[in-house]
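Quick notes on the structure that follows.
A single protein chain has been removed from this complex, and every other one stays in its place.
When the chains are written out, they are named A and B in that same order, and each has its own residue count from 1.
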């Protein structure tokens, strides 16, 4: 089988499997999987920047929240329907990531991590500060009536699952196409050796900025869809935790692997789900997994898979 | 109250903040300066110090001064030991890689925080101050062509707050003496200058790192013990000191101890005064943006010199 066929087979197969699962799964896991697909899309956006471009951001909650609030606030204050609200969210994410990129990409390494962390924190605090419009910490609910898309009720489990799958499929396809394109190969080159890439004549700043905007836009789309599907917008989604989550999912699933984010999100979601029966301190699991990953498996699950079995995994 | 006494009060409050902040930030700065890593869990070491102080005070149950004095010694030692253990089991094994260290210390942050939640619970609990007498502060006003002293209502501080400022200054002097006048301090500075050279000269760099990480955490814990009679011990209390320490360390110039102290005084004082005029949230927004912009445009710190 050619490499191309294997790649298409694996990723297409995953989507077909996810499509089929909705008919087989019990309601509880059906709902979980819808949530996981949206969060995995967020992680796919993160992976583009971290896994492929080598830029470790600690501020992706800012992009997720930009999408969520961009969409949520347009529904709340202007009464817009989900489709234009989604576009507003996407545009907000792209604009915020472009602005952050222009500033943060002047730094590298640890300084980049701190700068992204600080800007995201400022964004989170801004949501609290402008509580008059955002309802601060408490957040707001997007009414069921406002979540109708061309007559389809997004709060209905079946259509919600389908919308989540659509978002995930688009994110996965965009990521796959991107990393196999000229642009994506240049991003990988920047990750491997930025100075050399620059001295081959590539404008590395412009490409990193491009990666940041695409990554921010995908994360924002996930944020917008999350708000619209699950009907709640709150400041928690802008907090540091939501910057750490995509890092955790991607590290666990495998950075720089297209299916890595999904695998990581799936594992982590159920790990926390199972542990919540034992303790309320579920973030303990996240902490332990982070430490263990940095110590023993920096490649993540699919990274190990690529190293040992499937070297063709994109 | 007039503006004058109000500002004076804010400056005293600010000095307390500055004192505690200086201790915490010097710990973070020391770790960054010598080990070249950023410890995201630094705020959790602070929080542990406060929580342990509560446990110690509870366990002794005698006069508040006894419990507090014991906490002053026990909390930094225990937290320092935990930090050393984390250094040896985690940071050393990832070879102090800067990015992986950040990820690992984020993990550590959640582990410490959530274990505290499980063991100590979600409540905020006070520790009683060893002494706490109210000290009224006089003010002067121009009246009938002469300067007259009077005691504005509400203008007061406590003996404990003044003691915190004094204690922090003493500890900082101690750190300075330790770094400049002891063999261990010399080894730390040598390692900070040039790790490879230090290794070549047979300095046990790994032991120096473990010690520095322990001292850094111990300073944070000590700062927390000092502040816990004024604020309270809570499992989420580490976030603000972490953020403020970051601000201080970055503005003071990464790894520079004198710069860190100057920045801490500046930030602490202005934090007190700024919050008189702005909402605390807005002050925090401005502070975080300031850190980010300093890192982007003046990576050597506001007072630091640009390195070649």
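Please note the rule applied: a residue touches a chain if its C-beta (ideal position, glycine included) is under 8 Å from a C-beta of that chain, and two chains touch if they have at least 3 such contacts.
Quick note on the criterion: contacts and distances are computed from a predicted model.
The complex includes a chain that is not drawn, and of the options "Putative tricarboxylic transport membrane protein", "AzlD domain-containing protein", "Copper chaperone NosL" or "ABC transporter ATP-binding protein" the UniProt name matching it is "ABC transporter ATP-binding protein".
Within the entire complex, contacts from the absent chain reach the displayed chains A.
Of A:74, A:134, A:171 or A:186, it is A:186 that touches the chain left out of the display. Across A:197, A:219, A:243 or A:265, the single residue that touches the chain missing here is A:197. Of the residues in chain A, those that touch the hidden partner chain are 182, 185-186, 188-189, 192-193, 195-204.
As a working rule, only the chains that are shown with their structure count from here on.
Look at where the CA atoms of chain A average out and do the same for chain B: the two points lie 35 Å apart. Taken together, the chain A residues at the contact with chain B in this complex read 56, 58, 103-104, 106-107, 109-111, 113-115, 118-119, 121-122, 125-126, 128-129, 244, 247, 251, 279-284, 286-291, 293-295, 298. Within the complex formed with chain A, the chain B residues making contact are 38, 90, 93-94, 98-100, 102-104, 106-111, 113-115, 117-118, 243, 246, 250, 279, 281-282, 284-285, 288-289, 291-293, 295-297, 299.
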